[in-house]
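A short worksheet on the structure shown next.
One chain of protein is taken out of this complex; the other chains stay put.
To keep things simple, chains are lettered A, B and C as they appear, and every chain counts its residues starting from 1.
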């Protein structure tokens, strides 16, 4: 694809744009696979400039016609018949959705679209006008990556090396330092599960790492230690979800974690009845930054004060109807219970920098997740242990808030 | 589920209706899989009356709000921003689409929805007001059963009996009379391919049967004969698609045949370079009925006259932009060429009753399907052999049409 | 391989014979696979006359050298050193064993040798001098088909049709009348298991059919009925082995049944703890013939007399250290307990002709098979229920034997 000048790259993007019209025409139906292949190949040959041009074409030329939309909306308003509704949907659906559906027909089409979304997400920061394109592609991918189409697979040492290599590459919480490190995480006192999609074989979408231990852990180092003794899973009482990683930047915003954790908890519960506790050992990644913004120089460094502050942060700080901390938001939204703060639980550079060294156990009790979730969503209340609530009440911010009243 | 009275059955449908509201709420997101399972189970327990009630709820309560649609359309018309477009799509998409997406999350959810669509198609004859629900479900299934997600599999004698049994059950063109009959159709001078979807394992969506022969066949009996000698596929010059069957009533209207035939032709071409001709041996199922409606008592019974009539029917009779004969419509729409009429090619009761015993060869030349398709779609012209055109010109209808001028 | 005259066929057998010398030479080691392929192909092209000639060559030319054997035996007798023992084994092992081992290296070699054994078994009746060849091949096959190399596989409706077809063909106890009949035998209240060998993929060696029922059955018709209701395996109390068939004539005399029944009983016991009884419903195939030989015209036809006679036959009639009845010999040798006689249990033509309509339940109690087996082998005593013993004691033969004393 070598050395095209800038103009040549633009021409290629334009050629792809024109191809799309044929692709979504009736003619495209008959020769769909061939045209789709061509479109996917053309896209793959674009550089950043070409991709921007192409996204721009998608945004400008493949949006719904506003006159047609208004006419259909008026007709549907006057008479909400099936025919009027069908007509409305036909004109209200952006034609680029059909573009994406046709491109998906090419061999490797799904992977190409996930990559396209990734490029789009990268581009959108500087080009917010592409949000509409992203909205459409996300809508489609979200439908295609519906839970019903995902396969839960156990990852172990007999998994193909090509898949294991990807886990090493993707792991976002506690870095995996090569195959020997990963091997320890796949011993019989550990488990790893991932979701896969049939159209992306060998490509994990999300994975969770579990450790079987005797009691709820208060620090992460023993779990990550390469030389720790391998325990007996049939004797463990506690399953700790100590790492959960979304793998595909191109599927950002499409949530699988909720399903993954619950499915894994259910399956482990059935397989190992000795397991009584399902919990996480999670970072509090927004703590340090929030504290600095909120308190500036007044950030306490003493343990008890810092714990109170963290408790307050986790239970009382909300933004747009969600807990402020992203990890808290995920687990509380899943219906987990905020259970315990662990001081000096992660003293890695990242752990100290983001979470002030603290980690949290979120508890998954399968019989209360529905209730907890509802409290979180409807009442915007965090279900937390008494200890956590007590700590939050002792924070300087609590006192300030009392004083203000 | 036993002996509920009519009222009880209605109550169950209503209960399912109420469950759907929770299912598509944010709460449903956290507890999605559980609720989806419940919804699928409740639906499975409905009888025909209950299903009708449920479809009615879907039609009435889960359609877009017409005021909201009009407001969003006006906003988009005034300012076609990404935000306005997103808002429009949010209100214009019928909420039942989200219902179906959530139900799909249950184990067996996809199969349940395909069954639901089947029930819906059955119901729609008597209840045309359900068309809008069908439109939505079809839209979704069409997206989910995108070619990119289908797996082409060869069916042979080492295929699981449970799958072979389904082919026997589904075969719609030339009845398969038990396993020995099927076995003959899977010998090495025959091939069978089917599309499968990963969420419906072991369930063929469509399958095609191919025979390798030395020359284009003019009758079907030798192909179906149980005791015919088994030929050498490496010496055959012609691959005949002699049967193609769509299996899933619940996927009616979602077309796979086009992809299947072309993919199989391409694959066979690569595997067996000796194959020079790819063609069908197809019925003309609408011929007899059309002739009777058109000519009444004047239907000729003589061979040459009947052939002329069939040629006319296949090349000149259109309805709403498509060839009138359903099989012709399929192959011509795929870009095939109408090649030869075969007199007394299928003398089975069905063959005589529907097609007056005639069969047609449609030719698939991979390098002309695109051009042929375009002629068919754009110019509404059938690409046919000279012989066929000559025959059509000699029919009584041609003469009548000349006379009329 | 067409139309060779008798002389030509002989020449081919001789050619194969000469090839064997190369095959087992050191040169054969380097070019083993090629020569082996040639030998297997040559053998496959022989007709019955050619095979006999070839077997004759194997018998005459590939036996141990008697002088060498005697010399080695003398040396070993004088000094039983490792070297002398190795030398003895080298000369005492018939060279045709190496022939077979080399032939096995060809693709499909194992299948070819199993076929060769089958041909040999057929030939041996008329040519008892081939017994030595058969002895060697059996020795080798017996080692290769060691239990440790067999795979137990469940057969169900998702098994490839090509395998199911073989079960239908091989079934030797209760004829399977086509796929629908077999399907009933694979429903969830039935089980079927088979042993396979990795070198004979898709080729069952032996299979057993099991029915889950509520109580020990006294007739076979309800089990074989096509239209019987399908029961719930989790509620059944009794697993009945109602048919066991050895499939490979070429493996005659190499016993797998013992392992199969015990493995299946163990596995079912673990899977379905509700199962309390593991038993057979077996024919008494030698009964009728034996009774006629023994009693001639005096064979009773009354039920009680016939039952006594059968009881006597099963418990007291021995030949060369084994129970006379072949089925009894198999199950008693496995350590089963003779439990119950069932009058009119199999009224099929074969059931009446061979077993006088009677069937027997042999009980497999996993904790007593070792003890029972020892009694059978060491003490030549049949472990039978009291009822059976009482019946045997009442037979005319018992009275005759008393009278004789």
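One rule holds for everything that comes next: a residue touches a chain if its C-beta (ideal position, glycine included) is under 8 Å from a C-beta of that chain, and two chains touch if they have at least 3 such contacts.
For clarity, every value in this text was computed on a predicted model and none was experimentally measured.
Within the whole complex, touches from the chain that is not shown fall on A, C. The chain that is not drawn here is touched, among residues C:48, C:93 or C:271, by C:93. Considering the whole complex, the residue from A:120, A:150 or A:164 that touches the absent chain is A:164. Counting the whole complex, the residues of subunit C in touch with the unshown chain are 26-27, 29-34, 63-64, 66-67, 69-70, 72-74, 76-77, 80-83, 85-86, 88-89, 92-94, 101, 104-106, 109-110, 128-129, 131-132, 135, 139-140, 143-144, 146-149, 151, 198-199, 255, 258-259, 262-263, 333-335, 369-370, 373-374, 377-378.
Of the residues in subunit A, those that touch the hidden partner chain are 157-165, 178-179, 183, 202.
Here, only the chains that are shown with their structure count from here on.
The minimal number of chain-to-chain contact steps leading from subunit A to subunit C is 2. At the centre of the protein atoms shown, by the Cα-centroid criterion, sits B. Per-chain CA centroids place subunit A at a distance of 37 Å from subunit B. Shown for subunit C are the residues in touch with two or more other chains, of which there are none.
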